[in-house]
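Missing here: one protein chain of the complex. Every other protein chain is in place.
Each chain gets a letter, A and B, in the order it is written, and its residues are counted from 1.
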Amino acid sequence: MSETPLLSVRNLSLGVQRKGRPTTVIVDDVSFDVAEGERFGIVGESGSGKSLTLRAIANLLPAGVSVLSGAIHYRGQDLQTMPAKSRRRLAGPEIAMIFQEPMTALNPVMRVGDQIAESPRRNLGLSKSAAMDLAIDMMRKTGIPDPARRARSYPHELSGGLRQRIMIAMALSCSPRLLLCDEPTTALDVTVQLQVLRLLEQLCEDTETALVFVTHDLGVVNQTCRELGVMYAGEIVERGRVKDVFADPRHPYTKGLLDSAPDFDQPDRELVAIPGFAPNLADRPDGCPFEPRCAFAVEHCATARPTLAKVLPGREAACFETARIFQGATA
Amino acid sequence: MTDVTAHPEVTGQPAVLRVANISKEYQLGHGLFSRFGGAQKTSLKALDGVDLELRRGEVLALVGESGSGKSTLAKILVGALNPTGGDLHELGLAEGAGRKERSRRVQMVFQDPYSSLNPRISVGSMLAGLLRLHRVVPPGEVRAESIRLLNRVGLQEDALSAYPSQFSGGQRQRLAIARALAVRPDVLVADEPVSALDVSVQATILELFKSLQDELGLSILFVAHNLAVVQHLSQRVAVMYLGRIVETADTAEIFSNPRHPYTRALIDSIPRMSADSVTDQFEVEGEPPSPINVPSGCRFHPRCPVAVDRCRTEDPGLSPVGPGHASACLLAAELPAYQGEPELKEER
Partner (left out) sequence: MTATPAPTLAPVKAAGRPVRSRSLRPWYRNGSLVAGMVIVGALILVAIFAPLLTSYSPTTQNLEATLQGPSAAHWLGTDQFGRDVLTRLLWSTRVDLRIGFIAVLIPFVVGTILGALAGYFGGWLDTIVMRLVDIFFAFPFYVMVIVLVFVLGAGETSIYLAIATVSWVSYAKIVRGEVLVAKQQDYVMAARLGGFSHLKVLARHIGPNVLSQAIIYAMSDIVQDIMAIVTLGYLGLGIAPPTAEWGSMIADGQQFITTHWEQATIPGLAVVVVSLGLSWLGDGLSDLLSPDRRK
């Protein structure tokens, strides 16, 4: 079944270009596809470039950061070459985004009901009352109790979990095909996180909305996504199904990450930290970006840059030595 | 489930820190206006009758969500805040000991590595200042002792002349730990020390805490919200909800046999790395309420899936439900058995 994927990111590189100074590359040659209704997770630590990748898709790159090369295709259309107006029209009915900190993402001087109704009014051409009805309905769907009354609240009157639900309601109000999530539950209490993740899961299943979910929490990505890309130093170093990657990682960084995270179901496993530090993006060495910290590195790892290559059906890893390191592990 | 208590000899150890019936109440608003305010709530009880004991050489985890009061309790234990009620016993300290003496016994490691170190003071000055103030070593040995402290936390001598802004988050936490260790305390209170760090960096700090416990016999009170971290590091756990402790037990015991609905809900909400989500008999609704509006009776009853009428009117305290295990649930003994193994949902 070869159909055009909903979202296709190809060789995307992002960075900061300044006159008279060398370009700083922050995201380097990233490629992945997201099919309709797919749930794709991007996992990485700080400095991995995962948030920026998401923002590039959403057309929300911060000032100074630009697309250096590569393409982003949505439904076959190149987002960068399309007219700016058309690209803006995608926001809402086609592509929506939710953020980590709901307090800064919501307008503090506007009632939440109006904020949710804004997008349907503009993008679906609904009347004021029809849009408000839709907003209240969305609030009900996201599990907000007493939605008609709550619609008249201001963001600061609501708790963190409720605000996050408002943000979800806003994002899904025009039934987008693609939902981008930038660490949406990191700032929430753990019992609230569970509810919000469940909600996302269920709503996306109901409307067949595809999800690109950025997080640093391995447990959350396991719970929410089916496919996964692991990012390090601006590159995707491993890609595959979440369960498979976690059970049988094929890149030393993925393995290091899994070994260093406390797993509730394996309390006796000793945590093994990854030695060294996250790389300085301004000073990219030749060769594999993980090499300085890799326990398995050999000489040519420092001179040549590995790219994502298939190592198993449905799995890719960017490592020269993956066969040698992980031989003996079950395929 | 295997016994994760690495230090079984801790039970039976004397307490180094004990608090009894601690409360902390905050007055809200200006007195003048609340008189005209009428039904306006004027006070907030962040802590409402907390009993806790930290034993020598153990890591005790204090777990809870927003509004639980865990950070407030941590600050009271370390002496940064004064309770509005209750007693704080620091065993080993003379009566009426001043702040300075207390600071030699109990030290704190903060959550945010970016605001817990003074940006204008070099690492060397910071350590030397403490070593000199408390005369930990003779003046001639201050530098050597500073280097020793740095090495103890995995840093090198050249950190002495550097400023905090030159270090990464994980390194800063190590510096914060070195600072806390400078006065040679008996007790370390760590307020979510790894929450702000990357996953792979967390491991180094957790291992550091472990080694400090082993080698220095430090007693550590570890405030956290990540239960996987708690399970990995602590010997005992105290669960807090809305200003009270609702359950305490040894780590292995509390995770295999939780006896309070809130504890079970917390455990169930841990996002698992190796399975799908757990079966949910204990999914809770709603959110942790604000301490301004404490529910009547058992404070957890509005969210509790097994609440009965009694729970609305009776306010339970902690009572023993097993050896070293106490729970503040009226139905603790009747809760359905906890299935530790998560159920695997079908592949999506």
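In this section, a residue touches a chain if its C-beta (ideal position, glycine included) is under 8 Å from a C-beta of that chain, and two chains touch if they have at least 3 such contacts.
The model shown is predicted, which means the values in this text are computed figures rather than measured ones.
S.K.: Taking the entire complex into account, which one of B:13, B:42, B:103 or B:257 touches the absent chain?
M.R.: B:103
S.K.: Tell me which of B:79, B:286, B:302 or B:322 is the one touching the absent chain.
M.R.: Only one of B:79, B:286, B:302 or B:322 touches the chain omitted from view, namely B:79.
S.K.: Have a look at B:121, B:137, B:216 or B:294 and name the one touching the chain we're not showing.
M.R.: B:121
S.K.: Using the document's contact rule, name the residues of chain B that touch the chain not shown here.
M.R.: Counting only chain B, the missing chain is touched by 78-80, 99-100, 103-104, 107-108, 110-112, 114-121, 129-130, 133-134, 150, 154-156, 158-159, 162-168, 171, 176, 179, 183, 203-204, 207-208, 211.
FYI, only the chains that are shown with their structure count from here on.
S.K.: If you average the CA atoms of chain A and of chain B, how many Å lie between those two points?
M.R.: So the centre of chain A lies 31 Å away from the centre of chain B.
S.K.: Show which residues of chain B lie in contact with chain A when the two form their complex.
M.R.: 1-2, 4, 65-66, 168, 198-204, 206-207, 225-229, 231-232, 255, 265-266, 268-277, 283-288, 290, 342, 347-348
S.K.: Show me the residue ranges of chain A that touch chain B in the complex, using the header's touch definition.
M.R.: 39, 45-46, 145, 159-162, 189-195, 197, 216-220, 222-223, 226, 243, 246-247, 256-258, 260-268, 271-274, 277-278
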